[in-house]
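With one protein chain held back, the other chains of the complex are shown just where they sit.
== chain A ==
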Amino acid sequence: MSSKAETLADVTASDAALRRFLHGLPGVDAVGLEARAAALGTRSIKTTAKAYALDLAISMIDLTTLEGADTPGKVRALCAKGRNPDPTDRATPQVAAICVYSDLVAVAREALAGSGIAVASVATAFPAGRAARSVKLADVAEAVAAGADEVDMVIDRGAFLAGRYLSVYEEIVAVRAACGDAHLKVILENGELATYDNIRRASWLAMLAGADFIKTSTGKVGVNATPANTLLMLQAVRDFRAATGRQIGVKPAGGIRTAKDALKFLVLVNETAGPDWLSPEWFRFGASSLLNDLLMQRQKLGTGRYSGPDYVTVD
């Protein structure tokens, strides 16, 4: 680790030090940030670039079902979809992971055996995160024990908004430890943090605490992933790597439903964090309906005509 990274180790020594550090990060001008995201949204991605980007986007999907009504049957169907997204074209890439609640991890694990697709589990009293820390850690332990490769935790937004940054930090560190070898994605829930300054601070807080990924949102509140808040998080991982040498991934989740939107996010990645992040190892989409739109666009590009929703599978 560089000396710069060691300097960063001091910033979590106390609540006051952490507060000073987070509040010392450059502010975010909301108008400018949104204007930049909108400008990048006007990039025109055609022909070969589009073919590349559609396949890349498919391979980055954490295909997700997080409903009270989830059943083993539903999860198995989703796993089959993830393994073979387009039955008419075996060259279609697989998705990156299947994302479920922790009690369905074992089902997904079995259904994905041998596929190379990861099992991701939400945990820590997802989505609100309002439970005792012991309950949250038990949730993580269950998920990991059942075979989760990746854990998507939520931060304690109440503590963050109350200014108890060290408490949020310590909780992420504890979850990190409970994850063992599993990858940790830290959900900031941007919609509840509300301001861009908060999102930047929470991004750094999560990265300092050992997140492998920072993730925009649960998909369960009004505002989820937006081009602007994802752009901001991409700036954070870019700056964090410059400061520490450590690369962190980004996962926008919730509200990305069309191939057109997904391509805009990939442009944000390409022109903000850079090409190093253009792989499922470093960028994911948390999505469900997005996959079918990507598949329809992919078919259109291959055949020259639109097929329609009856030509992709509904799972």
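Keep this in mind: a contact is a pair of C-beta atoms (placed from the backbone, for glycine too) under 8 Å apart; a residue touches a chain by one contact, two chains touch by 3 or more; residues count from 1.
Operating definition for what follows: contacts and distances are computed from a predicted model.
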Quick one: the chain not pictured, UniProt calls it what, "ABC transporter ATP-binding protein", "(2Fe-2S) ferredoxin domain-containing protein", "Aldehyde dehydrogenase family protein" or "Sarcosine oxidase subunit delta"?
"Aldehyde dehydrogenase family protein"
Which of A:Pro26, A:Gly114, A:Gly222 or A:Gly304 touches the missing chain? It is A:Pro26
Among A:Arg19, A:Lys50 or A:Arg257, single out the residue that touches the unshown chain.
A:Lys50
Can you name the residues of chain A that touch the chain not displayed here?
26-29, 31-33, 35-36, 42-50, 52-53, 56, 235, 266, 270-271, 275, 278
